[in-house]
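Not every chain is included here, but those present sit where they belong.
Labels run A, B and C following the written order; every chain starts at residue 1.
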Amino acid sequence: MSEKTIEKFKAERERLNKVVMKYSDKSIKRFYSLDSQVYREGVLSGKIKELLGLVASFVLRCDDCITYHIIRAYEEGVTDEELKEALAVGLIVGGSITIPHLRRALQKWDELQKAKSQEGRHEG
Amino acid sequence: MSEKTIEKFKAERERLNKVVMKYSDKSIKRFYSLDSQVYREGVLSGKIKELLGLVASFVLRCDDCITYHIIRAYEEGVTDEELKEALAVGLIVGGSITIPHLRRALQKWDELQKAKSQEGRHEG
Amino acid sequence: MSEKTIEKFKAERERLNKVVMKYSDKSIKRFYSLDSQVYREGVLSGKIKELLGLVASFVLRCDDCITYHIIRAYEEGVTDEELKEALAVGLIVGGSITIPHLRRALQKWDELQKAKSQEGRHEG
């Protein structure tokens, strides 16, 4: 997922969230607001909360949720080593059935890292 | 999902069901027959049964099943308000992990509504 | 589940909810409030919403949730026939893995019915 693909993922997500809002009652709207509230910095940092959300999404095997938390984890400055250790917990808890999601999660992470290193070169 | 896309979804489903029948033994065939039997009008209306099937598919997060029941709910005359309330139950029971499915479900609903309003205009 | 057992189930639930509240932050409290909001009468009746909640809990195989919705469905005046048809949808969607939950759900329903018929006799 190059930066462009990330923009595409975000744009699609934005577009569909508008459709959700069009057909949503108060309950769905309040749930959306709660959903962003729980990841806010508290006694646990935003970074740790994203790792919690990532591992939860990973063992429940929801690709879109995993992609979202991979991007957010990247934005929060999670390192390669931290990601590996968090996903290793997810893999052992969830078993081999999570492996296809592990592949896609790490490919997205790889593309984010490559986009960053290219950016660095452009700026250099 | 325009009417054309719905036709495409239905055609694909039909085509693959033929492959299933080619390789199916008596058990699989009997299950298929049971599967259509439980949604038939009884003391609960066909509409309510489709909403039950929709919410069950929604919390189990099966996109093809959700699409099928969205189309069937539409055919049974479910209104926007009824759909919202049913999906709100699904969202609260199933949590944020269902949100990507909520997005896709409501987009399909939106396309069905748009196709209808266009049809109306053509006929007008 | 005799009326006494139901009182016991409700009392235990009440007691544990107090423990939840003791350790809950604002997010958990807001979720609890949302959770009761979605089952309130709307364009769909309270009865239909309980059946939706029941089938969702049933296919996700959560015994405590099923017991809760069985009691609520009973209070909303769901009939034997309506319950059978709703659970038949759940069984076909969820498969034989739900059968142990079907057994426990219907045993609770049976006890509620027996308690009612005994009450009737006492009052007679």
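Note that in this section a contact is a pair of C-beta atoms (placed from the backbone, for glycine too) under 8 Å apart; a residue touches a chain by one contact, two chains touch by 3 or more.
What you see is a predicted model; the values in this text were computed from it and never measured.
Peer 1: Please state: how many copies of the shared sequence does the complete assembly contain, given 3 in place?
Peer 2: Every protein chain is the same sequence, and there are 6 of them overall.
One rule holds for everything that comes next: only the chains that are shown with their structure count from here on.
Peer 1: Line, ring, star, complete or other: which one describes how these chains touch?
Peer 2: The chain contacts form a complete graph, every chain touching every other.
Peer 1: Quick one: name the chains whose C-beta contact count is the highest of any pair.
Peer 2: B-C
Peer 1: Can you work out the rotation angle that lays chain A over chain B using Cα coordinates, in steps of 5 degrees?
Peer 2: Rounded to the nearest 5 degrees, it is 120.
Peer 1: When the centre of a chain is set as the mean of its C-alpha atoms, what distance in Å lies between chain B and chain C?
Peer 2: 25
Peer 1: So the centre of each chain is just the mean of its C-alpha atoms; given that, what is the distance between chain A and chain B in Å?
Peer 2: The computed centroid separation for chain A versus chain B comes out at 28 Å.
Peer 1: What's the distance between the Cα centroids of chain A and chain C, rounded to whole Å?
Peer 2: Distance between chain centres: 35 Å.
Peer 1: For chain C, write out the residues touching at least two other chains, lowest number first.
Peer 2: Those would be 34, 38, 42.
Peer 1: Please give the residue numbers of chain B that touch chain C in the complex, ascending.
Peer 2: 34-35, 38-39, 42-44, 48-49, 51-53, 55-60, 65, 79, 81-82, 85-86, 88-90, 92-94
Peer 1: Please give the residue numbers of chain A that touch chain B in the complex, ascending.
Peer 2: Its residues touching chain B are 13, 16-17, 19-20, 22-25, 27-28, 31, 35, 56-57, 60, 62-65.
Peer 1: Touching chain C in the complex: which residues of chain A?
Peer 2: Those residues of chain A that touch chain C are 25-27, 30-31, 34, 37-38, 42.
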